[in-house]
Every structure is written in C-alpha cells, then in structure tokens.
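I have a structure here, written as structure tokens, and I will follow up with some questions on it.
One protein chain is absent from this view; the other protein chains keep their places.
Chain nomenclature is as follows: A, B and C, assigned in order of appearance, with residue numbering initiated at 1 for each chain independently.
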Amino acid sequence: MNVQVAINGYGVIGKRVADAVRAMPDMDLVGVADVTTDWRVRTATERGIAVFAATDEAGAAMVQAGVPVAGTLAELLAQADVVVDTTPKKVAATNLEVYRAAGVKAVFQGGESHATTGHSFVAQANYATALGRDTTRVVSCNTTSIVRVLGALHDAGLLARARGVLIRRATDPAQSHQRGIMNTVVPEGSIPSHQGPDARTVLPELDVVTMAAKAAHTQTHNHFWTLQLTRPASREEVLEALRAAPRIAFIRMADGLTALNTTVELMGDLGRPRGDMWEVAVWEDVLTVEGDEAYLTYQVNNEAIVIPETIDAIRALTQTIADGATSMALTDEVLGMRREFLPTPVPVTAD
Amino acid sequence: MNVQVAINGYGVIGKRVADAVRAMPDMDLVGVADVTTDWRVRTATERGIAVFAATDEAGAAMVQAGVPVAGTLAELLAQADVVVDTTPKKVAATNLEVYRAAGVKAVFQGGESHATTGHSFVAQANYATALGRDTTRVVSCNTTSIVRVLGALHDAGLLARARGVLIRRATDPAQSHQRGIMNTVVPEGSIPSHQGPDARTVLPELDVVTMAAKAAHTQTHNHFWTLQLTRPASREEVLEALRAAPRIAFIRMADGLTALNTTVELMGDLGRPRGDMWEVAVWEDVLTVEGDEAYLTYQVNNEAIVIPETIDAIRALTQTIADGATSMALTDEVLGMRREFLPTPVPVTAD
Amino acid sequence: MNVQVAINGYGVIGKRVADAVRAMPDMDLVGVADVTTDWRVRTATERGIAVFAATDEAGAAMVQAGVPVAGTLAELLAQADVVVDTTPKKVAATNLEVYRAAGVKAVFQGGESHATTGHSFVAQANYATALGRDTTRVVSCNTTSIVRVLGALHDAGLLARARGVLIRRATDPAQSHQRGIMNTVVPEGSIPSHQGPDARTVLPELDVVTMAAKAAHTQTHNHFWTLQLTRPASREEVLEALRAAPRIAFIRMADGLTALNTTVELMGDLGRPRGDMWEVAVWEDVLTVEGDEAYLTYQVNNEAIVIPETIDAIRALTQTIADGATSMALTDEVLGMRREFLPTPVPVTAD
Partner (left out) sequence: MNVQVAINGYGVIGKRVADAVRAMPDMDLVGVADVTTDWRVRTATERGIAVFAATDEAGAAMVQAGVPVAGTLAELLAQADVVVDTTPKKVAATNLEVYRAAGVKAVFQGGESHATTGHSFVAQANYATALGRDTTRVVSCNTTSIVRVLGALHDAGLLARARGVLIRRATDPAQSHQRGIMNTVVPEGSIPSHQGPDARTVLPELDVVTMAAKAAHTQTHNHFWTLQLTRPASREEVLEALRAAPRIAFIRMADGLTALNTTVELMGDLGRPRGDMWEVAVWEDVLTVEGDEAYLTYQVNNEAIVIPETIDAIRALTQTIADGATSMALTDEVLGMRREFLPTPVPVTAD
C-alpha cells in the first residue's frame, strides 16, 4: 500500500511537495493543511487537493470564505503515515509535539534547527541513517546544494577545504510585492554565514566556510567557490567527480546560458512545472582548476531543489525503499531530472 | 487535412505559438526557422520540433554548432500553408516578399506597422474581415488588451472616450541580463503613445488616448483607464459588459491577488505552461463607476496574450473555420482559457 | 529675533527640514528629537545639531550608545516657538497633545490626516489661512505636487477636471534594504487613491480623481495626467499657466532628461544637497494639448518637495512673514530653487 502523506503548510515548498507526492507511484497525498483563505489555498482546491484547517480559527475563516474544508489538522494526521511540515520557520518545535501525539512521522524543512529533529538529511549523503527514524530535517536549499557539490568532491577524495560566497535571492517571487530589497546588496552581518556550518550537520568532515549576501533579485541563488584540493588535479578530474554525483546538471556560458534568468527561462522552455529546477546547475565552462585549487560557480533554485530530497526523506522515514540510490533513481525519473538540459550536439556530416 | 504551419523566429512569441499550434487539433507544425545556435533554438530540437535555418549563414553556423538542421527557410515554406512571422521588429517588410514568392499566407506580429499588411487583427473584433486574406497583423500585447476591454464596453454601447496610462514591463525575463532599466521609470517621449492609435487600426471608432511608461520590472504590463461613459451607468452594468466579452478574466484584491507578481505566481500554480496568462486580468473589486465615468486597472501578460489571437488569425487566413466565435471557442478550450482563475466559493453548510 | 524651531523625528524628512531651517536667515534650529541610536541620529551630532531624546527609554539607549543627549523632548520644546513633527505616520495625534501642553505651535506632515490639525497647507494655495494658527499639516509629496500643478491651471481658469495616474516609488533609498517590492507593480486596492481627495483639503474646488501604483524603484514619483480644460486652449496657454506658478520647473526629453534617474543625476551635478529636487519637474516637450484636453507628465522628488512648504508653514504659523509670496520668495532664494535647471542655450554667433 502506498505511503499516506500529509502536508502542513501550502506555501512555496508545500505546494511543490504536493505535486511531487502526487506524481510518485508509491505515495498518496491525503491533503494539505493551511491557515490562509486567499488564492494560494484556493488553488489547492482548484487542483483537487483536499484542504484541512491547521487551526480552529483558520477553519472558521475558511468556511466563511467559501473554501471547502476537509477537516482539521488532527483529522488529516489521523489518515497519514508521515507529515511534511512546510510551515513558516520556528513553529516546527510546537508542531513536532502534535505529530508525535498523532503517531505520524515528520519531515521538517531547513528553516528549522538541526536540534529539533537530531537528524539533517540530504539523500545522497545520509539516506541510510534516516531509515526508520521518526523525524528528519531536509536541509535548506543552499545547504542542500553545498552538500551535493562539495560532497561529490569529498567522495572523490579531492576536497581539502571550501570557501564560498553565496549571492542569495532576496525574496521569493510570490512575496516580492510585500518584502524585498531594492537597488542594494545586503551582506550577512557575521562570518561564517550559517550555510557552511549547516552543511556539517550532514557531512561533519567538510572544512567549509561561507559568506553570504542578499542581492536584488527574486529567482535562485548563485554560489561562488574557492576549493583547496587535496592535491593538484586536472580540470577533467574535478568535472568527473561532479558527473559521478547525482542531482548536479551542467550548463554552459557557450550555450548562451550566461545569467540566472536564462536558466530560469530554459526551465520554462523544457516544460518544467512552475519553471522548477531540482538540480544544482554548475557552469561547466567556467569551472577552473589551477594546481591544487579549483574555482566554480553554480545556480540553485531555492524553491525547487529540496523537493526531491523531501520525497526521499519520506521514503527513508517510512522505510518504503531501503536503499537511497533506488529511492533517488525513482524520484529523479518521475520528476524528470536530468544531467544535461540540452541535447548533446550531434554535428551533421556532409556525405 | 490539417493546416500546415511554419514559424519564422523561435523567440518569446515564436516558441509559444509553436506550443499552441501543436496543441490544436486542426493544425500541424511543420517546423520553426531561426538564426541562433544557442540554447534557445536547441530547446526546439529537445522538444521534437524541426529546426530550419532562416539564412544560409545561420544554417552553416547551426551545423557547426551541432544543431540538427532540417533545411532552409525556403524548404520550410514549401511545406507550409501559412507562416507566422515572429522575427524581430522591422524585418517583416523584407520577409513579406519572401512569403509572397513562396505562395504562403503570413501572420505578422504587432511590432510591424499596419501598413505592412493592410489588416490588423484581434479575433473578437474583426475575424470576419481577415477571412481568406493573404496576410494580417496580430496587434501588440498592449493593443490587443485595449481592443478586448474597450471593445467590450464599446459593443455594449457604454464607451464614449477612454484615456489610459500603461505601465509597461521594461524587458522580457529572457532578455533581462542584457537590457533593461534599473531603479527608474522611463516615460514615453510623446503623447499619445502608439498603443491608443494602434487600437484604432482594429476599432476605428474608439476615442482613445494613451500615455505610457516603462517601469523596472520584467513581467506583464499594468494598465489604468479613465473611461467616459455614454451615460451614467451602474458598476454592475460595466462588469456585465466585460463578462459578455471573451478572453477577459476577473481577479480580486480580496483574494490576495494584489500585485502583478501574485497573478504570475497563480498561473504557475494552475499549471499553465511557462506561467502564461492568455486572458486580460481585470481587477473586479477595484473597478469603480462614478456617474458617467468608470475607472479600472488590468494586467496583461505581454508574452502570452497574443497567442490565442495568432491561432485564430491562422484559421481566418486559411479559412479553416469560417466563424470567429467558433474558432475562438476552439482555441480557448484547447489552451484552457478561463473567465475565473479560482473556484467559485461554495460555502460549506452545516447540517 | 529668529523663530526657534524644534524638529521631532530625524528621518528622511526631518533631516532635510533641519538643513533648510539652518539655512534660513530668520530661523534657528534648537535641536532634533529622535528615538534611534544608530548612524542616522549620529550624523546629526556629526553635523553639530543638538540631539534630544524623544522618550525616556530612547534617552537611556542613546546615552548607552554614546550619543551625546542634549535633553528630553520636553526640554527641546521648552526652547522652541514651533515644532515640526516628522515622526512616523499615525503618532501625531498623541504628539499633538504634548505640543499643546508645551505651548508650541506645530507643523505636521502628510502622513497625518487633515482632521488632526483641521488645516492642510500648500504655500501657494493657502498661506494666508494658516497665519497665526496653532497647527497645520503640510500635505504629502504627491498631494503637494498636485496642488502646485493643478492649482496653477485652476488659477488660470483653464482646469475643468483632472484624472491622474501616479506611479509611486516603492520605498525610500534609506529603507530599501528592509522593505520594498521587487520585479512587480502594486496597484492601489481602491479608486480613487487618497491623493486626489487629499488635494481637495487644500483646494476644495478641484475636480480630481487619482489612481496609483507602486513601481519597483526607490527614487521619485512619476505622475501622468489627463486634463479636461474649460475650453479649447493652445499648448502655449497651458505652458504659460504653469510658468506663472511657483515651484514648477521644466525639463525636456530633448535635453536627454528622458527618465527619472536622469533628473536625479542632474540634481547631483547641480550640487544640490542629497540630490534634492524641491520643484515639480514638468516635461515641457511631452505636454500635449488636443482641443479641450491636455496631457502631461511630471516628476516629484518625494523626499524633498515638502521642504520649502514646511519652511513656509513655520513662518505662517509664527506670523514671521505675513505674506505668502514674500515667504516663498525667501525660501526659494535661500534653497536655490529654479524654474530651469539648465542654462538657456545661447547660440554662438560667428562675427
């Protein structure tokens, strides 16, 4: 029988998890809980998703607003094996008790602390240690990308030390009328920024320091890395290590993909839902290796990258699939994840 | 037999026309012609669309770059009944001769002048006069929206005079790394801006004046109108006139759709390809009527709004469907166009 | 003896009023009160302005932070004839009682309601009715510009009806790292927006309706107007009416001043403090008259335009100068206000 999944919070992440769960052959979406009555939750209804009221007050407001309410959060949880908590930051600690009392496993997101669950998850790094746990935390978009890319080089025995600068999007498109920054850059007020240490909750052996800043755009993050290698290596060796790891795709300036917006447009052209890019997009032709140092830049779709990880986390907690590689392969196939976004050039030969 | 359609220019409009043509039951897409070799044209290949070289030089470069080239523009035209010209502004006059020589009908876009074709097209206004013509011009995004909305009020006998201010997006997302404006507004240098007069190429009886400015955003235009009515009217009468016309959808501030970005997000949530909104989105709860004046604001997706019009123009030129209403109904159904984006609230009753 | 002026609130408006008061020959700045301890208030100290603590808590925090505190708000008021209240919106009602108790006259800003003071002020329109009053309210930047421009045409007997669209800056540059909008336009949720009705608190006879939207920039507003004239008029007549009114300056697209940022840059080039433009900048070569309708667009520096009005309001309340025209002339001369920003072209003649 399929895993029964509940989602608490139908926002930027929650709605994407809902789509992904519905696409998976081994999962059923029981419904989503939320507290709003506006267009956001009403698109869930529009798409045939059962909407539950996360609180009694919300339920009354939803009924008042004409949103068909399928029941309470408790009723949602009663039908679920696992809940994905995509509520705003810092309410998870309270929710955790609710989930425990309901006897459902819970997947939290990166806005919560490692301490909340005691386990932080990136599928390629530690699926095995999440097996059968009651809870885990899928780390944030930035941290997920760091673990994917630095983890790939670490696994290849190439990485000694990583120093990164993260140019973050200031806010999400759906919120950009209410908050955001304009015509400025906002550097994080302390070094290291939290992403580097956070990556070590998944891969403690990484020697990683990050600095971060918010820039005046809404779509996707852009990371720049200086990597101290364990030894002098060739550019091809570094590329090979990245190619060997999952959920990294290559893009190229030479293809005209020269800025964050071009890749966003490409996702739309490929027919991706909401223009989502679940892969970390590494600029292959910018990657440079000089002696024992490597330099690279990549792009992270902060709205989408944790979706496949969340799907895998559901399977790990519920032990639906015992092996991380198998789960990842299924997730990636169903979502349509790729290693290259463009067809390999096949030169036409004259005959 | 289905109409055989060629597209010359695989850019912002061309790629959307390609998708729409492929979706229509009475049309086949023969292929697209372009001059680039970068990711944009390669996504056509990726999606199974035959790519032709618009020029000999482009063909050589494409072959060099590994893009599978299906043939020349001439070869593309030879297989087509009609070509949709979505090349950049101001090259259409030259292309027109090519299309004439090839014996194919041609649909141009709003970047061209009315004089080029002698006919300007908006389906609801003048489908009939385009029937069997060799060429027509689908007017620009802004002008299309003006004809739809003002035309609706004109048809209802309500509109005496319209004065509009158009806050335009500065550039398209796909181009926003190369050109655009930053932290400023750029007013058009003369009044009236061209959109008002252009609407009169379709509806000569409109008394319309527009002023325009580019603002610092990339997605969708925002129009504000002061309308002198022919007589004092109720708000409901004005709304009724808009409801009676096709391709206008209502949105509401009360639903949380309070800014351009929220509607863009909604389209993604509804699963629209590329987040496209083909309808003019009129804010129902902002529309105000005071005596014999009405005031309203609406949102226009400049990348998408002309797509259904282009499909109808193909049918009008080729006389596939003799009746505009029938063509529009087919187009709208296949694309999934709507009058309301959210489910009508159905209050839950206690029993 | 000079008028003794206190300022409560050293923010975007308060710091500019401080500079202007210090420049006026008939005024002395006693000091400014504020509640912050950060760089903003410390620049006051840096510039030799006495800083008072607006509250006891603020005073303690300032002392703690090393800001030299000259005293309490009560002590500041005790030395002042008039206070300019530039505190954030909606606290004025409370402050009003404090000022009354201290026996000082008070000038409020446009964030407050007309009802708070019972008098709304624009120097050219109603200086006389403010003479000797205890309080007045300098209307907001947008409203001030409306009264200046529409008032000019009204005084010339030309204006029957005005319908405007205001493209507002989303937030001030000093706040743009904390709040703002990104890549969107936010239309006001109701029509008319408040600026039109607000202009009628100064000029009740205006027939004016405004619609407004916030666009994604931080500097200056851009207004577009459709004006119904009382009779067919020539373009020169309309220009002449504007030339006859104070505090309006002409700019021209033909001079390369084609967007809001160019005028901002021009102010810096002219050596204006903080790049301030106190005048309404009307695009002379965009202004169009067709029969009995006129169309125009102008730019409003929201941080600066109310400064001269505030200076005049101080004089009106304190009856330092009995005549509005005399006060305005003095203000304008001291600030260096202009009717043209560029030297009149003087063709070089060959001899």
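In this section, a contact is a pair of C-beta atoms (placed from the backbone, for glycine too) under 8 Å apart; a residue touches a chain by one contact, two chains touch by 3 or more.
Predicted, not measured: the structure shown is a model, and the values here were computed from it.
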Residue, one of C:88, C:157 or C:256, that touches the chain absent here: C:256
Which residue of A:78, A:102 or A:165 touches the chain not shown here: A:165
Of C:69, C:92, C:208 or C:335, the one touching the omitted chain in the full complex: C:69
Interface residues of chain A (partner: the chain not displayed): 163, 165, 167, 181-192, 209, 211, 213, 215-219, 222, 224, 226, 253, 258-261, 283, 285-288, 290, 293, 295-297
Contact set of chain B toward the excluded chain (per top definition): 170-171, 173, 176-184, 186, 216-218
Absent chain, residues of chain C that touch it: 15, 36, 38-40, 42-43, 45-47, 63-69, 173-174, 176-177, 182-183, 218, 255-262, 264-266, 268-271, 273-275, 341-348
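Going forward, only the chains that are shown with their structure count from here on.
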Cα superposition of chain B on its sequence copy chain C - rotation in ° rounded to nearest 5: 180
Most remote chain, CA-based centroid, reference being chain A: C
Centre distance in Å when chain A and chain B are each reduced to the mean of their C-alpha atoms: 35
Inter-centroid spacing, chain C versus chain B (mean Cα positions, whole Å): 42
Distance from chain C to chain A - Cα centre to Cα centre, in angstrom: 47
Numbers and ranges of chain C residues touching at least 2 other chains: 181-184, 186, 216-218
